[in-house]
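The structure under discussion is supplied below as structure tokens; questions concerning it will follow.
All protein chains but one are shown at their positions in the complex.
The letters A, B and C name the chains in turn, as written, and every chain counts its residues from 1.
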Amino acid sequence: MYIIETKNLTKKFGDFTANNKINLQVKEGEIHAIVGENGAGKSTLMNMLYGLLQPTEGEIYIKGKHVSINNPRDAINLGIGMVHQHFKLVPTFTIFENILLGDELTKGIRINKKKEIKVVKELIEKYGFNINPKDKIQNVPIGTEQRVEILKMLYRNVDILILDEPTAVLTPQEVDELLISLNELREAGKTIIIITHKLGEVKRCSDSVTVIRKGEIVDRVETKDVTEKDLAKLMVGRDVLLQVEKPEPKIGDELFSVNNLSVTNKQKVRLLDNVNFAVKRGEILGVAGVEGNGQSQLIKVLTGLMKCTNGKVTYKDKNITNYPSEKIRKLGIGIIPEDRYKHGLCRNMKISENLMAGYHDTDKFGSTYHYNYKKIRDNRDELINDFDIRVGSADGDVGQLSGGNAQKVIIARELSMNPDLVIASQPTRGVDIGSIEFIHKQLISLRNDNKAVLVVSSELSEVMNLSDRIIVMYKGSIIGEVNAKETTKEELGYLMAGITDKREVENDG
Amino acid sequence: MAKINYKQISKKVFYLILPVIFAFLVGAILIVVSGHNPIEAYGAMFRGALVGKSALYNTLFSSTPIIVTGLAIAVAFKANLFNMGVEGQMYLGAFAAAYVGFTLKGLPPVLHVILCILAAVVVGGLFALIPGVLKGRFNVNEMVVTIMLNYVAILLTDYLTNFVFYSGEGYAATYPIEQSAYLPRFMKTSQLNWAFIIALIMACIVYYIFKYTRLGFEIKAIGHNVSFAEATGMNTRNKAIIIMVVSGMLAGIAGAGEVLGVHHRFIAGFSPGYGWDGMTIALLGKNNPIGILIAALFFGILKNGGSTMELMVGVPRSLISIIQGLIIFFLAVDYLNTEFGFMSRLKLMFRRKVRG
Amino acid sequence: GDNKNNNTDTDDKDTAKDKTFKVAMVTSAGGLGDRSYNDSAYEGLKKIESDMNMEIKVVEPADVSEGEKYLTELAKAGYDLVCTLEYGHADILNTVAPQFPDTRFAIFNIVVDQPNVTSVIFKEHEGSFLAGALAAMVTTDDSIDKTNDQKIISAIGGVQSPGIDKFIVGYEEGAKYIDPDIKVLKGYSNSFGDPAKGKELALVQIDQGSDVVYQIAGGTGEGVFEAVKEKNVFAVGVDSDQDYIVPGNILTSMMKRLDMAMVMLADKLQDGTIGDENVIELGLKEGTELSKMEHTKDMLKPEYLDQLEEIREKIVSGEIKVTDVTKE
Partner (left out) sequence: MLEAILHTSLRMATPIVLAALGGLFTHKANVLNIALEGMMLMGAFAGVLASFATGNIFIAIIAAIFASMLFALLFNVFGITLKGNFIITGLAVNIFAAGLTSFVLQVAFGRRGVFSDPKIVGTTPVHIDFLDKIPFIGPIINDHSPMVYVSILIAIAVYFVLNHTKYGIYVRAVGENEEAAKAIGIKVNRIKYSTVYISAILCALAGVNLSLGNLTMFVENMTNGRGFIALAAIFCGRGTTLGTYVFSFLFGFADSIQLRLQNLNIPGTFVQMIPFIFIVVVLSIVGAIRMIGNLDRGIKDE
């Protein structure tokens, strides 16, 4: 007897079949993982379970009962809660307001804020999260948003919790904490469905796994029976390199340097504090750090989205401090921004248009006064092919692409312009392992060509695998630098937590 | 290339015509209520708007100014900039054209016309520069500023017309422009004039800008996602200013067309709200120049046919705006998009019923 | 063209007796329902229909640019007399009238020099002079409970333009003629259809001591009437006899007898004399006058009316010259 069972569940978007005759089976009290490539149809399936999408065909059984879920309310009433891949929170509301949205506590008609805060505080304590209920969502780091989403569901006392890529945006510590929490929840009798691209996490926390490929279930296995490699193969249909090979770096001249960079915002908060570093040709410099320690601001300043209040940025011996992104790209710097759908792409524009944005005034697409549509289309087809972007229709909007494929559009655009330096922020967030392999290969080959990469990632393993050198940011400044080959996760962890004298302590002793 | 989907196209046409038919039906009821014969009334409308050369010409004449204001608004709206000040920019542009029209004397006709239009373009653009700069530099809501400046523009032209350049002929109008600044007509019995050709040229230019130029690409990107536009190097602050100015320039041309082609002088309060009509037209035409031409033509038919309906049958003027309002209601709906939602909802309801 | 025109006129004279004439009227931008200018003309038109058995038609173009179509179509439809109340149609008549030499056109308040166009000019400044004089007489008259002892009166125009200032300046001159110390407050509502603004404007003026408020502002003026009713002071109506709107509080109305003018035109059309005189000026004698003051006459001292009559004669005889600001 399954707590969730679907029979021949099918979802079509127009002529495109996103889910084809899916028979999902989840047992009560287990953690069930769903894996699959980008665009395989995982989110679509979950959205149907949560009432956000209506199936084209097929049936859903919850606790053995045939149900029709027409909206999230129905789902919640059936005890199903969902944390979405793209968070659904109201930015100007506080954490407690977001958690209680739709279930406010009132006194008469007036909202009882005091009581609400108290209730939410208790809830937070119960699950051991470290967040302040009175903070506004727009001011908290993305990891906190994740927890708010989970709390929102836990407050509603759901039996079944669906988590769509919950770990994509978390730091390793946060991931550990989350997995522990999930375990506790299972212990408490809840059923959990988790979608993730990180097969290590699947191994660590799940009881069983369903693998989806191109909208169909390929296999359902018990976690203990498979290895990460097996899963990867099931997903992609071929063997996947879990770590990309990297030859010894051939370090060249200094290409890019940042001197005494500082940013003080309107509220007189110092977001960046005297940041200094340099990137040389032939190397990949990684920037590690717990989210919220100034990496975002650093990238914003370096990519021309924000102005610094102090300091100097040099590229090829040219002072490019406070250059807007237009000029930065012109100098041969490729930009892979942190926020995919805000700064990297435009959902409502075509794939071809997204593939030219930022370089739309170069003669690659015709002249400034006349675009050549053949060139634009050729560019699109070439990049879709070269970068293996999986599209339903090449003529469609980027908004129709799955998260990972959308990211590939950015990568394709920036790398195809032959940059000398790439500034990449979270380049593989939400991307499936096959694509991660691909993106890493691209960045490394760039480095091998005597070019350089500056990469920021909250994913420690990514930083460590990819970089030659790593700098660690803490509270807006650089707290330390390590050699990627020699360092350990522990060492980085200490630095990220702001502890610098660790090594000295060891040496002394 | 995608193959032509006839089913899709015929569906599109069907859903376009359906609302018009519906609006006319409701209109027919009101015509009966007002004591007239709807068949006679609509017949007059149809004849007045479409039958015969001069009727057709008059329809094109009625759509001329709103083609241009529609384009002016589309340029801004497409970039998500709410330029509600096209009316005011048009007034100032019209005044500038009239000023050059009556002050410069003895110029060859073509040159004079070009100078007048240039003046309108410059003045319309400069006036739109104010909300543009306020938006681009200080992030001041352009919708509010343009609404406010409309009043200022109209008051200012009123003043100039009534006191500085008053013709002395007993009504609020400036001196007449020189004959050399006239935009000639195509035939004596219709007011259709070269302003229409200018409107078509503007539609082509805007089409070209949207489709083939960097500015067009950036307008689209800014309209869809400003942060994305900024991050991909489009300098949205300066672009906001430029886009507002381009919009204002087009508004100026709309004004110049009225002065040089119709009134041959500036008349205070000459516009019955072309700027507002332009807004509806831009939106109905989905900010697309071809769509705008079609929507403007449709409005031209309504207006020209409407006046024939009043002249010939005596249907009250207010009824024409009621029918117009009704049609706009129905056209506002994106039937193709809603249709799917509607059908699937019906199906769902049906399914639920069957299951009990 | 002239010769032919004369010929048609003679033809008309012969057939005048048994022909049903058709008269059409095109309203000004304000349209019908302004209870003044357009409505007054429409009154005349209706009289033409009922008393003279002519066929009539009234139409309301949406804006000035439609004027040409309306005038052309009406001429084509065989109307013998096509009158337009919109001054903005002057240029248009210059184009349209020559195309229809057999049709008679008439326009008001502006002169159009075409053989088949009759221009009817009202000397509103003269009537306004009388209204101003009367206002000056009553403003300090303590036998009337609606006025105070301050020498302040006022005027409210729809928009600031020579066309409107023509009324106001005449009014001011009339007042100053009686008493040079009279102060005339002026305000404009920037709209002919904003009664709320009109009321506020009037209230401010009344607050500042005005007790006779002259409105030349269409629908905005309706608000002025409300204000004087509320504060129990006087207003002066315009264009048609508006005294009835707030009986007792509208001192008088400066009537522009468009109704009479319309009837006069129809008369001339009937007896074929309409081509005799192409510019008709209607001053105090013929078409501009104060209302009968049915509701206020009893409040006024008889000598006021005598004095008004005296002034009237002086204006008619040319002894008093009233400024016409539109002619500058």
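Some points to look at:
The working rule: a residue touches a chain if its C-beta (ideal position, glycine included) is under 8 Å from a C-beta of that chain, and two chains touch if they have at least 3 such contacts.
Everything numeric here is computed off the predicted structure, so don't read it as measured data.
For the omitted chain, the shown partners it touches in the full complex are A, B, C. Note on the undisplayed chain: of the listed residues C:E66, C:E173 or C:E222, the one touching it is C:E222.
For the options C:V111, C:V204, C:L305 or C:I320, the residue in contact with the chain missing from this view is C:V204.
In the complete complex, the hidden chain is touched by one of A:I111, A:I320 or A:I499, namely A:I111. One chain of the complex is left out; on subunit A, the residues touching it are 50, 52, 71-73, 76, 82, 84, 88-93, 97-98, 101-102, 104, 106, 109-111, 152, 263, 265-266, 304-309, 324. Residues 30, 33-35, 80, 130, 134-141, 143-145, 147-149, 151-152, 155-156, 158-159, 226-227, 229-230, 235-237, 240, 276, 279-280, 283-284, 316, 318-322, 324-326, 328-335, 337-338, 341 are the ones on subunit B that touch the missing chain.
Contact between subunit C and the absent chain runs through residues 30-35, 39, 154, 157, 160, 185-188, 190-191, 193-197, 199-201, 203-205, 207-208, 219, 222-223, 226, 245.
Here is the rule we use: only the chains that are shown with their structure count from here on.
When each chain is reduced to the mean of its CA atoms, the one lying nearest the mean of all protein CA atoms is B. Relative to subunit C, the chain whose mean Cα position lies farthest away is A.
Mean C-alpha positions place subunit A and subunit B at a centre distance of 45 Å.
Residue positions of subunit C in touch with at least two other chains are not found. Within subunit B, contacts with two or more other chains are made by no residue at all. For subunit B in complex with subunit C, the touching residues are 58, 155, 158-159, 161-163, 166, 168-173, 176, 188-189, 191, 258, 262-265, 267-272, 303-304, 307-308, 310-312, 314, 317.
Within the complex formed with subunit B, the subunit A residues making contact are 54, 68, 70, 303-305, 324-329, 335, 337, 339, 342-349, 353, 356-358, 360-361, 366, 368-371, 395.
Within the complex formed with subunit A, the subunit B residues making contact are 2, 211-214, 217-218, 220-221, 224-225, 227-235, 344, 348, 351-352, 355.
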